[in-house]
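For this view, one protein chain was removed and the others were kept in their places.
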Amino acid sequence: MTSSGARGFEVVRAGHLELLVTDLAASKRFYADILGFVVTEEDSGHVYLRGLEDRQHHCLLLTKAASPGVGHIAFKVSSEAGLEPIEGLVKARGGFARWVGEGEEKGQGRALIVEDHLGFPVEFYEKMEPVDWMLQRYDRYRGAKVMRLDHFNILLPDAAVGYDWYVNTLGFGPTEITETEGPSPALWAAWLRRKHTCHDIALTTGKGPRVHHAGFTVADRGSIMDCADLLASTGYLGTMERGPGRHGVSNAFFLYIRDPEGNRIELYTGDYLSADPDWAPIKWKLNDPQRQTFWGAPTPASWFNDAMLVRSPRTGRFMDVSPPKIQDRPDYLLSAH
Amino acid sequence: MTSSGARGFEVVRAGHLELLVTDLAASKRFYADILGFVVTEEDSGHVYLRGLEDRQHHCLLLTKAASPGVGHIAFKVSSEAGLEPIEGLVKARGGFARWVGEGEEKGQGRALIVEDHLGFPVEFYEKMEPVDWMLQRYDRYRGAKVMRLDHFNILLPDAAVGYDWYVNTLGFGPTEITETEGPSPALWAAWLRRKHTCHDIALTTGKGPRVHHAGFTVADRGSIMDCADLLASTGYLGTMERGPGRHGVSNAFFLYIRDPEGNRIELYTGDYLSADPDWAPIKWKLNDPQRQTFWGAPTPASWFNDAMLVRSPRTGRFMDVSPPKIQDRPDYLLSAH
Amino acid sequence: MTSSGARGFEVVRAGHLELLVTDLAASKRFYADILGFVVTEEDSGHVYLRGLEDRQHHCLLLTKAASPGVGHIAFKVSSEAGLEPIEGLVKARGGFARWVGEGEEKGQGRALIVEDHLGFPVEFYEKMEPVDWMLQRYDRYRGAKVMRLDHFNILLPDAAVGYDWYVNTLGFGPTEITETEGPSPALWAAWLRRKHTCHDIALTTGKGPRVHHAGFTVADRGSIMDCADLLASTGYLGTMERGPGRHGVSNAFFLYIRDPEGNRIELYTGDYLSADPDWAPIKWKLNDPQRQTFWGAPTPASWFNDAMLVRSPRTGRFMDVSPPKIQDRPDYLLSAH
Partner (left out) sequence: MTSSGARGFEVVRAGHLELLVTDLAASKRFYADILGFVVTEEDSGHVYLRGLEDRQHHCLLLTKAASPGVGHIAFKVSSEAGLEPIEGLVKARGGFARWVGEGEEKGQGRALIVEDHLGFPVEFYEKMEPVDWMLQRYDRYRGAKVMRLDHFNILLPDAAVGYDWYVNTLGFGPTEITETEGPSPALWAAWLRRKHTCHDIALTTGKGPRVHHAGFTVADRGSIMDCADLLASTGYLGTMERGPGRHGVSNAFFLYIRDPEGNRIELYTGDYLSADPDWAPIKWKLNDPQRQTFWGAPTPASWFNDAMLVRSPRTGRFMDVSPPKIQDRPDYLLSAH
């Protein structure tokens, strides 16, 4: 990967996420009171949330809608001037792009929202309003003590097409890769980063376009286990879908949660520094039993079957999905289809 | 419960366990090098192990045998003079009892081994050789950093018969109880203690006499997760049967392990003080989904199906087992029979 | 030690503590909102608090008074009938004893309060009203997540006199002992237990009668560090007197706190099981630098100089104090006198 600005723009990191929810109050309660997100601002249709480590307006936007799903994922870029070249690249591939005025999304400067040729609603922005840092306001710590957004995990029928876009055009670097078995292995999934962590986005083979989950960073394993205890004590037992456990890929400690609307997030901690441009991607085989869960615990079928639909910024409707071009789960789980 | 010595003896606590193993070297490697037990002594047929907190010769005895299983479980009593009345009580119920000479089991004083009327091989002893305390020898900490033996969990066809023996005759106190559903609930399982923790022995309805597991105390949740990482790194992935997770009963954080022979132990931490004689048992219903795993994760069928056979001190052969008198698992797991 | 009831009574454990405070609201805020004690009940002059693990009415009673200090320490006994023989033993040594009617201290049955011949106000009681268990109400966890009372640490001019009373008369067992240096070492401090932990009471040489601190159990090291972060974020920076750190004696991880009135408590976790009647006391030398802080960090002078005065149940005034009969701190701290 190159971090130079040769392409006229620089993506900085996964920036924020818009989740669609039918019951705004219930979702606010879940994310703020239980998981511990900080409420920056709210209005009748939106709740803007951030993590304890965040210094900008929001990393999670809850928007009232008729059905749950994803409004958009968003990347922060290093300068507003970098948005124009992105518009050009999106349109050159037949994608849709629309400018978002300053403040149209609260706290955010002028931005570009696109429906890329992969079918995903992606917002690019530089400016976001500074807010108080809660990192040393330990009196505000509660629940999972969510620190910040870490990454998106998206499903698409052909991961290789997504890889080309994110790596060769948007300048992401691959940290880990999963390939199918056999003599001519195909790319099955890729973990790609701009910031110096394991990833900002993971591309996984599956029925898509869909967003599998958004990962949020917590401080340590204890935070995740405390959160599990809390969910089990507050009527949210059914929200714990998978984990706690250790990933093979990323080495992170995790808990997957289905929020009250069924949207999926991951609590995530303990990956690694990936600052080096000469980082050689770590390779995994699809059927390696320790790839997904280092401790070998089986992944529930719902984790493979379910994901969040994405709303088209062009039509305002959820995108139609297409089946994966290759198998979308390890052999040992094919029967769970 | 009464802790008075009115019955002529006082059981102090779960003392140690004899596990039968076919490959002594492999088991020593697993328990000492991986899990972190301290080797006190060994000979061609035995390895005597203890925890970091132990001040006596052993809490786990590995004995070479033709098949895996349990040689005996053992309780420490408060005085050697208390062994005689126990002999009387066992024989009065038709059990078998035999005296074990000082040093017959290394490090141990004169003891009584019985086959109680429930069919279990149980040793009672007072004296055991003092050894160096490793609690502040942090250079000896490794693996799961096992501290000490905590409890036995045994399966018997009729838990109520076991309850009468342990509570009314041996003076154990119940801390928690599980009952079957319905208008006339039956005792399904009981957690009984002499020392001031959740339990020294748990009696569970099931095909028996068998020992389901022995629980060993570790310092904290981190020790259990570190152990899971270690097992997953050293070729012992398949030994993790259930967990890590939080129990409903006992509130402890746990990991169940099947050792290389298939014998089952539990790593266990975070129960509570139960010193009060007026402790009212906490009651659970068999079908409560949070009873076994507070976080709701399903218990694998093997956990219900498998347990360790017990070797008769009378015949030297494994005891025959009988089916449970009532259902031996929650309704939602009956299909997993 | 013997746990038999030969003496006609059995002390069960350290039961609760009455702290005198001048500003009841401020102390309630500190103990409940910051440290995480659960409020069971309150009136104009008292706040009754308990830990998350407690199943009885209170383990900490805050009482409005003209000056901070200790109203009484209290031990739970195994039966109300055991209170009479204690009254006799106290009076036989010239102590004062008074009966406390049921409900006189809220939630408590008939009790005996004494001023023992050591000059300390000590209450003995059996019955205390059962309350909801918060151990699995993780939504109630906050601050230091205090679990329960663990022990008292008291200062008296002659530790040996106290040792005789607690061990030979009240039936406590010594788990650890500190002796002075030299050819004829004197008892300097003793850690004594009834419940199966390191101690219910520690006797330390010093100006007395005074209570040095009450120790409260928390679940793990993380709880103590989270509490330090919280105190540092909420204007209570100055309350942290010593630690976090590891003790040599007890092996516990600790933080000493001076509450807003100057009363001292300890957050405490990670000692050991001491159930065995044949436990041989662990011996330390006064000048061992790892005795107090296993990591060697110096103990501040205030920790040696300051302690809580005790209110006489006979006069209602604070007891006069006498100087220690031997040196009251290690040689390396004598200059800090």
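The letters A, B and C name the chains in turn, as written, and every chain counts its residues from 1.
Operating definition for what follows: a residue touches a chain if its C-beta (ideal position, glycine included) is under 8 Å from a C-beta of that chain, and two chains touch if they have at least 3 such contacts.
Fair warning: this is a prediction, and the values are worked out from it, not measured in the lab.
Only one residue in the set A:Arg142, A:Arg221 or A:Arg311 touches the chain that does not appear here, and it is A:Arg221. Interface note: of C:Val39, C:Ala186, C:Met240 or C:Ile326, the residue touching the hidden chain in the full complex is C:Met240. Summary of contacts with the chain left out: across B:Thr22, B:Asn168, B:Ser233 or B:Asn305, the touching residue is B:Ser233. Seen across the whole complex, the unshown chain contacts chain A at 3-5, 10, 12-13, 53, 55-56, 76, 78-79, 126-127, 130, 133, 135-136, 147-148, 194-197, 217, 219-221, 248, 251, 270, 272-273, 275-280, 282, 294. Even with one chain removed from view, chain C keeps its contact list with that chain: residues 221-222, 225, 228-229, 231-232, 237-238, 240, 244, 246, 253, 289-290, 294-297.
Counting the whole complex, the residues of chain B in touch with the unshown chain are 136-139, 141-142, 222, 226, 229-230, 232-234.
Methods note: only the chains that are shown with their structure count from here on.
Of all chain pairs in this entry, the one linked by the most C-beta contacts is B-C. Farthest chain from chain C, judged by C-alpha centroids: A.
Centre to centre, using the average C-alpha position, chain A and chain C are separated by 50 Å.
Chain geometry summary: the mean Cα position of chain A and that of chain B are 45 Å apart.
In chain B, the residues touching two or more other chains are 221, 294.
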